[in-house]
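Here the complex is missing a single protein chain, while all its other protein chains stay put.
Now for subunit A:
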Amino acid sequence: MNLEGLEMVAVLVVLALFVKVLEQFGLFEPVSLEDSVEDEFELSTVCHRPEGLEQLQEQTKFTRKELQVLYRGFKNECPSGIVNEENFKQIYSQFFPQGDSSTYATFLFNAFDTDHDGSVSFEDFVAGLSVILRGTIDDRLNWAFNLYDLNKDGCITKEEMLDIMKSIYDMMGKYTYPALREEAPKEHVESFFQKMDRNKDGVVTIEEFIESCQKDENIMRSMQLFDNVI
């Protein structure tokens, strides 16, 4: 009957209110289904300090002043002393407002993060930069190969190259001249493999890569661009 049903409902409501009141007084702890938020605080207060200047000077080929300038810029963007992937992507995207640089940034991050701990510290950062900007041509080519080799197995497959190529083309964005076609990255990968893959086995190993690059005038010349970046 309606009445009884409603009386039941009324009783239920009263019970619910009672429980709420008890909760207020702290006598009745409800089961918390979610973790407390306090755990998150730990991560953000982690602070990483790099090794001393002298050690970095030994490890890298930068001068003291250059290291100072680099560190100041680094610390400005990342006060906690380390860069995680999100941060890295966000910083890199500020240089390419038109396109989407997040994929390439991820690849870069993986290349810089040599110990694969998910964060790039200043040492990693400066080590990578030292190779690119102050290393020999061979070092630089090695570093580039490391960047391309996504799974770090020593050879570049067509799929890996395609991923890299797509990420580079993504950075261009939509508004290009001539307009980007879907097949452009694939074609580019084909031409790359044509050039690099000596034994036509479908993968490019490090020796093939370095050999082919050394033979290419353009690449050699462009590698020298990095001498004057800092």
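Things to note:
One rule holds in what follows: a residue touches a chain if its C-beta (ideal position, glycine included) is under 8 Å from a C-beta of that chain, and two chains touch if they have at least 3 such contacts; residues count from 1.
Keep in mind that, in the parts below, contacts and distances are computed from a predicted model.
Hidden from the displayed complex is a chain whose UniProt protein name, among "Small ribosomal subunit protein mS26", "TAF10 factor", "Potassium voltage-gated channel subfamily D member 3" or "Pyrroline-5-carboxylate reductase", is "Potassium voltage-gated channel subfamily D member 3". The hidden chain makes contact, of the residues A:Leu67, A:Ile82 or A:Ala144, with A:Ala144. Residue positions on subunit A in contact with the hidden chain: 2-3, 6-7, 9-10, 13-14, 65, 69-70, 72-74, 76-77, 91-92, 94-95, 97, 104, 107-108, 111, 125, 128-129, 132-133, 140-141, 143-144, 147-148, 164-165, 168, 188, 191-192, 196, 209, 213, 217-219, 221-223, 225-226, 228-230, in rising order.
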